[in-house]
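One structure follows; several queries about it will come next.
Yeah, one chain of the complex is gone here, protein chain that is, but the others are all in their spots.
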Amino acid sequence: MSATEQTVSADMQHGEVNTQDTEHHHGPAKGFSRWLFTTNHKDIGSMYLWFSLAMFMTGGCMALLIRMELFQPGLQMMQPDFFNQMTTMHGLIMVFGAVMPAFVGLANWMIPMMIGAPDMALPRLNNWSFWILPFAFSMMLFTLFMEGGAPNFGWTFYAPLSTTYAPPSVTFFIFAVHMMGISSIMGAINVIVTILNMRPKGMVMMKLPLFVWTWLITAFLLILVMPVLAGVVTMMLMDIHFGTSFFSAAGGGDPVLFQHVFWFFGHPEVYIMILPAFGVVSEIIPTFSRKKLFGYSSMVYATSSIAFLSFIVWAHHMFTVGMPLAGELFFMFATMLIAVPTGVKVFNWVATMFRGSMTFETPMLFAIAFVVLFSIGGFSGLMLAIAPVDFQYHDTYFVVAHFHYVLVPGSVFSIMAAAYYWLPKWTGNYYNEKMGKLHFWLSFIGINITFFPMHFVGLAGMPRRIPDYALQFADFNAVSSVGAFIFGFSQLLFIYNIVSCIRTKNQATPEVWEGAKGLEWTVPSPAPYHTFTTPPKVD
Amino acid sequence: MQTEHQEYYVPDQSYYPILASIALFFMAFGSGAVLTAAENTGDLAMLMLLIGFVMILFIIISWFSKVAAESRQGLYSPQMDRSFRWGMGWFISSEVMFFAAFFGALFYIRVLALPWLGGEGEKGVSNMLWEGFVNQWPLMTTPDPSQFKGPEKIVDPWHIPLLNTILLVASSVTLTFSHKALKLNKRHWTSFWLAVTVVLGVTFLYYQVVEYHEAYTELGLTLASGIYGSTFFILTGFHGFHVTLGTLMLICILVRVLEGEFSGKKHFAFEAIAWYWHFVDVVWVGLFIFVYIL
Partner (left out) sequence: MKRDLSSHILLSFIKKLAVFLLFIAPSTYADWQLNLREGVTEISRSVYSLHMIIFWICVVIAVVVFGVMLWSVIYHRKSRGAKAQNFHENVYVEIAWTIVPILILVGMAVPATATLKKMYDSSESDIDIQVTGYQWKWRYQYLESGVDFFSSLATPIEQIQGESEKTENYLLEVDNPLVIPVGKKVRFLITANDVIHSWWVPDFAVKKDAIPGFINESWVKAEHTGIYRGQCAELCGKDHGFMPIVVEVKSQEDYQLWLKDQQLAQAEKAKSAEKRWTLDELMVTGKEVYMKSCAACHQANGEGVPGAFPALKGSPLVQGDPGAHIDVVLNGKAGTAMQAFRDQLSATELAAVITYERNAWGDSLGDIISPSQIAKLKQ
């Protein structure tokens, strides 16, 4: 109690502190308790980012195991059931453990600084959102050591494979998903409240940086769909343990019901993983083009349209389940429409670069690669959207190629771009540009060797989620596997770059980048522990 | 230049979040273990679940008391108050979506799945697999009665459910009276109407229990009696759970009112719970129409 009072009085004393002041009131607590008990958005952001990196490594190692098994036809390394566990865990960990927490970490670090708020709106809730995650994922990883093995029914866990026919660990999986859901919902509430309520005078909505806008919309998506995921896993739990028949025709239910509810969550989920990426890229490209973002307001409208459309396209993942014709057509048309607002974004980025004055530091390289490779993924998405042709693509490696193109050189590249872009602001030091470029080029080459051939094997007819395959797919699979190792090992460079940037002193200026605009670049590097305790002036 | 942001209160370090995470973990892991346990580990799992439950209860109480204390110390600016409001509002929205998932399931089953199984519509051929199955709602005979025996009877909407509807709608009204009274600083009336609300809530729950008991013992309506039982219990069950939580929170608020807390101007906790209660009420009306009547 007295501690709180002290804080407050400290706040009062520094009434007219100016934002450039590094020695601004009390800094972080000492020792480990700083991280356990913190309410500081920067600490929490860092923890999210480290956690995400750890999960990226875990999920990545699983991917490498998958690629090792698929290097050659035949069963070499593992039993089919274990292979399925790897596929499932890889998907779940990457989606819920690596990409989503990374974006939440970025949101925590940057949103308050970008809008000029002293912290997130609900700091203790913020810490809770984070600390749920390590427990949830420990529980999920723990299932690997349980009798019957970890979840082995794919990250989409279709019933009844995930209910009646699932290993006992599915129960733990369900509760882990509940925990992640709670964490995401609280995180999203925090983001929304911060953005809507913590802006200083003058920071009107249409002046918000695009990263903030995209996150606001992402947070709405999260609040609207995470509870639906909770609902569907709850129905699973009931079917498994309490005798209900939601997903069993024998009792009047329907296995396809599961898929409808799941994808009502699942499709917005993939946009949850890409909208903040759009935001990041929309920050970086103007900076290194030294030119204002083209079509700011159309970017905002496009993002909103994508979010809206994402709620009415879910069944494009289910074209083959035998929906009535009218449903099939509706979902096909709605899905195709998403190409329009997404196209607007791509065109705006290109128009921003057009007649700019460009330089190509590491963040910009990642951002440019993002635009190209994400679009390739988007194009294959559009092909998948054509229902009659999706009958041929569905559940083949063509789909795997599609979503890795939007997720790895999409979401993951944008996260790396963001890391390089803001690292000097976070640590106060410039990273090593040469090493950054090396990391970029190795990743860029590795990613394409890994995922491009998957288009070919997919079209040629290789189903996904199989540990062994027919001989005509052998060559490209071997190539993919090699690419995966190139990409995987080049991430060691990423880790090296981050660590060395933290440790080597190479003092960065407050602006860091020549063309950088925005509030976060007005505070010193590293950003002081508390920023904007007095609201900045925004004109 | 002084603005309202000056006073935005960023709390100091807090050990509640990490403890709450541990508690949540104990509850989740404990529940998982209870549900899957072999006989010899069952007790341990139960213990874990209990520890988690007690912990979370304890944490919620102390966390909220801390917030209340901070509020009393005047640490919260109007801006902070708005943060809480937005927060609660969006939390309730997420709850709406949670129920939406189950309502969606119910509609899907009734409008699409069951007619198909019964031989109607574009996938009516499915009836080949369930010869003799006839689609009806309420579903008294499931496609495969040997696996899921349908209910013998269903709950008559015009007895207990109707009564419960009246109780719950009335409780929303009494809660509004209480709120009005609080705003006018008529504290006796505040606590009076609040107490009435609590009584109505508890009565609702009592009848809900009676209804469940009848369903299980007399009507043959259980979780396992096919999709009718499944949707019936998941919807009414989660609603009942929310009423329980709401009632507990109302009791907390009542105690705080009696202790002289809240002013006519500042009573966010009161309002938040009122919103929650109204939300629970609206869900019930949806349930009454779509689960009991139609």
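As written, the chains take the letters A and B, and residue 1 is the first residue of each chain.
Simple rule for what comes next: a residue touches a chain if its C-beta (ideal position, glycine included) is under 8 Å from a C-beta of that chain, and two chains touch if they have at least 3 such contacts.
Note that this is a predicted model, so its numbers are computed, not measured.
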Legend entry - Option touching the unshown chain, where A:280, A:306, A:447 or A:479 are the choices: A:479
Legend entry - Residue, one of A:160, A:268, A:488 or A:535, that touches the chain absent here: A:160
Inset, instruction - Write down which of A:53, A:212, A:273 or A:371 is the residue touching the left-out chain. - result: A:371
Legend entry - Sole residue of A:344, A:501 or A:516 that reaches the chain not shown, by the stated touch rule: A:344
Inset, instruction - Spell out the interface residues on subunit B facing the chain that's missing from view. - result: 116-117, 123, 125-126, 128-130, 143, 146-147
Legend entry - Residues belonging to subunit A that touch the chain removed from view: 71-76, 80-81, 84, 146-149, 152-154, 158, 160-161, 164-165, 167-168, 248-250, 254-256, 289-298, 320-322, 325, 328-329, 332-333, 336-337, 339-340, 343-344, 346-347, 350-360, 368, 371-372, 375-376, 379, 382-383, 386-389, 391-392, 394-396, 453, 456, 459-461, 463, 465-476, 478-479, 482, 515
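Simple rule for what comes next: only the chains that are shown with their structure count from here on.
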Legend entry - Chain centre separation in whole Å, for subunit B relative to subunit A (CA means): 31
Legend entry - subunit A residues touching subunit B - in the complex, by the definition given at the top: 1, 3-8, 11, 15, 29, 33-34, 36-40, 117-119, 121-125, 127-128, 130-132, 134-136, 138-139, 168, 171-172, 174-176, 178-179, 182, 185, 188-190, 192-193, 196-198, 200-201, 223-228, 230-232, 234-235, 238, 241-246, 248-254, 256-257, 260-261, 264, 322, 324-325, 530, 533-535, 537
Inset, instruction - Using the touch definition up top, name the residues of subunit B that touch subunit A in the complex. - result: 1-3, 5-6, 8-18, 20-22, 24-25, 28-29, 31-32, 35-36, 63, 69-70, 73, 75, 79, 82-83, 86-87, 90-91, 93-98, 100-102, 104-105, 108-109, 112-114, 117, 121-123, 126, 129-130, 139, 142-144, 147-148, 222-224, 226-231, 233-234
